[in-house]
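Only one protein chain is missing; all other protein chains are in place.
Moving on to chain A:
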Amino acid sequence: MMSFSRTSSSAGILTFPPATQFYPGLRDYFPVALFSSSIRSMSSSMAAFSSSQGLPIRSSSHIAARSRRKAITIDTVNPYLRHADYAVRGQLAICAEELRERLKNGDTSLPFKEIINGNIGNPQAMDQKPITFFRQVLSLVQYPPLLEDEYADKIFPRDSIERARTLLNEIGSIGAYSHSQGVPYIRKSIAKFIEERDSFPADPKDIYLTGGASSAVSSLLTTICGGPETGVMIPVPQYPLYSATLTIANATPIPYLLDESTGWSTDINHIATVVKNAHVKGVDLKAMVVINPCNPTGSCLSREEVKGIITLAAENTFMIIADEVYQTNIYEGEFHSFKKLLRELQRDVPGKYDSVELASLHSTSKGVVGECGQRGGYVELVGIDELVLEQFYKLVSISLCPAVSGQVLTELMVNPPRPGDESYPLYKEEVDAVYKTLKERAFLLFNAFKEMEGVSCQEPMGAMYLFPTIRLPLKAMKEAQRRNEKPDQFYCLELLEKTGLCVVPGSGFGQKDSTFHFRTTCLAPGEEYVRRIIAFHTEFFKKYS
């Protein structure tokens, strides 16, 4: 079992298991059955329970119950949860918090003055400012007496006051539970946004507001996973939300590799082979996760790639889960939504695509909105069986509703000020500035990686991350082994301790065997830290070459 211990100096924060490689065949990563050649082999659902490898099942007898000290121990907790990995807030993040605490307590022995959290896409924790119009409306709906205040029109533009009035009229109070699926008016706004984006109609009934995309993914996967025989294809590398949630749901993640040599592209032939292998092994392949633009690689799918995936889904009957939270973080090329291309295919090839099941996710945490802490977002579900939708609705209704303020922010994201509105010029200026900054920072970091020996990185296309490969010197690998750390983790820990920059090792996302990466956001301001990275890397290579 991997170690998972609380660090002493940062008692409020708990550690994660060291980030482990997701993809290699022989890890005890998967909770239940044996894992070979990336697909679990299993003959029946009973086998899942009888071959309980790594599953400590206590024989619960009368005596045992009375003689134990704690009812819940590491051996009796949910074993699926125990096996789940989530590296984004893992060991590196914990060490970073410790270092931050030391800095705060006046420790001057460290070779840097600040910690930079490149491990998580959290723009407003850097220097990104919220969009003024959005916050004005949020402020007004939180305190409606402001609308009647004699100074209101001296403080707020007319359109934010008007929008707040409209929303309050629809919502009542932001402190009341909304419909579990989300405020009907906001769902209509989202449908209009999708129509404008795709030029195909969207139905407000298909839209479910959620508390961030993570909660949408969790509800979705909880609904579709029927046990260890359920397979869900996920990209490698991938944002570990997916593998973690699947592990907790006791389903089988089926990895498909993104191809680094072609800009992390999606090779349809490779995926077709993965699908075929899964079927041969008797896996019930229910869904495929696609992250576009991609977290962590920053790549974007072409029209052809999207169409190819939809065709595979139509031919093999699996649901597509399109994580499109970075849809406005496009620095090169164009974003093609799965929904739009599905509708095009349905129009152009009548019949073949009618049954395709698609869930597309969007969020207020990313894009130029960057409001992570507000927990807004939605999922659009098309082609899903009505009876299944009812079950999904039941699940979300158990948690009553997503935070109404997050729903309001979602409305503002999809229905921002338009040309001619009083707030439009400022809105446009802010959006452009955020976009420009994100793009500049992405290229600044990219150019730094280009300078570094033994590092290669795809040019930024989308999302908020870069995912460079490091060709680690043999001596560094040996040193890592000596320290009982994965090579990429060793590199990232050294980077953190020398520069204060916290990134996530590639093993937290999955990577091809014997390749080493790390993911860093490109949100941090300034060039100083970039110079520190270059200096660190040069020394690291000098030391271990």
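Simple rule for what comes next: contacts are C-beta pairs under 8 Å (C-beta built on N, C-alpha and C of every residue); 3 or more make two chains touch, one makes a residue touch a chain; residues count from 1.
The rule is short, and it goes like this: contacts and distances are computed from a predicted model.
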Candidate names "Large ribosomal subunit protein mL51", "ALA-interacting subunit", "Pyridoxal phosphate-dependent transferase" or "MIF4G like-domain-containing protein"; UniProt protein name, chain not shown: "Pyridoxal phosphate-dependent transferase"
Which of A:180, A:311, A:415 or A:515 contacts the chain that the document leaves out: A:180
Contact partner of the left-out chain, one of A:124, A:302 or A:515: A:124
From A:265, A:327, A:374 or A:423, residue that would touch the chain that is not displayed: A:374
